[in-house]
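Missing here is one protein chain; the remaining ones are kept as they sit in the complex.
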Amino acid sequence: MTIAEISVVPLGTKTPSVSQYVARAVKVLEREKDIKYETTPMGTIIEGDLDRILAVVKKMHEATFGEGVARVLTTVEIDDRRDKTQGMKEKVDSLKKKLQG
Amino acid sequence: MTIAEISVVPLGTKTPSVSQYVARAVKVLEREKDIKYETTPMGTIIEGDLDRILAVVKKMHEATFGEGVARVLTTVEIDDRRDKTQGMKEKVDSLKKKLQG
Amino acid sequence: MTIAEISVVPLGTKTPSVSQYVARAVKVLEREKDIKYETTPMGTIIEGDLDRILAVVKKMHEATFGEGVARVLTTVEIDDRRDKTQGMKEKVDSLKKKLQG
Partner (left out) sequence: MTIAEISVVPLGTKTPSVSQYVARAVKVLEREKDIKYETTPMGTIIEGDLDRILAVVKKMHEATFGEGVARVLTTVEIDDRRDKTQGMKEKVDSLKKKLQG
């Protein structure tokens, strides 16, 4: 199981507001039943199998194009840990425990 | 008002578990009364004045060193919008509205 | 044609030196004949078709595991421009022209 953060940024939109384009990318995730995700103020965090994550990255990236958007910057950070199974929830719980300790 | 995501990564730790070091960086924020923050599975998102954010980035970065850590990778993504005041909450709300529309 | 920067970071190595692991990832590129790349002090920049780039990201990520490495952070930034064909060289040339202007 892998955790990844994805952010899509459309360039050359007429206004600094880009949430309508970001929404198109996030909507991709609503249709991917086996992918767990959460949106944050800076991106979308997903959890799943690495191949599925890369496939979803491509779909989110493609969904940001169109309606006048001809350039997209997509950033993906993949955190892949293989010594134990750790999802988004476990990772945050582990940090919280250390913060209290 | 600026929003930023910060992630600190200590290298050369003996195990792949790094939450104890990340916790030292996040504890810096507990002492910064004027900075609003939230932790996510992939980093910490903070909101505040740009100068304060850069000062806090430095403190979090420094706090990750020590106890055997001699190399730290710190990533900061700054989203600075000056045509309107938009904090973490407003940014997520704006996306949610677009997702429902 | 898409440009992307990839960086792989192994966690839990015994020392802060990680170039031996990074080298395994970069060696993947030496075998991919159709991918143009250059290494920088902070990552590897590649140019090619988006699907090929994502496939290469996966191979580079996988190549970083092993020899005691059980956790890898891989960051990919994709710059995909579809209004004109612009490779790594053209992008740098365009900036240089603006710097002189």
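Before moving on, here are some points about what is shown:
Think of it as A, B and C in the order they're written, each chain with its own count starting at 1.
The working rule: a residue touches a chain if its C-beta (ideal position, glycine included) is under 8 Å from a C-beta of that chain, and two chains touch if they have at least 3 such contacts.
What you are looking at is a predicted structure, and each value in this text was computed from that prediction instead of being measured.
For chain C, the residues touching the absent chain in the complete assembly are 3-5, 7, 15-17, 19-20, 22-23, 26-27, 38-43, 45, 47, 77, 79, 81, 83, 88-89, 91-92, 94-99, 101.
Residues 9, 11-18, 70-71, 73, 75 are the ones on chain A that touch the missing chain. Taking the whole complex into account, chain B touches the unshown chain at residues 50-51, 54, 57-58, 61, 65, 70-83.
Keep in mind that, in the parts below, only the chains that are shown with their structure count from here on.
If you average the Cα atoms of chain B and of chain C, the two centres end up 25 Å apart. Distance from the chain A centre to the chain B centre is 17 Å, each centre being the mean of its Cα atoms. Each chain gets one centre point, the mean of its Cα atoms, and the points for chain A and chain C are 19 Å apart. Among the residues of chain A, those in touch with two or more other chains are 75, 77, 79, 81, 83.
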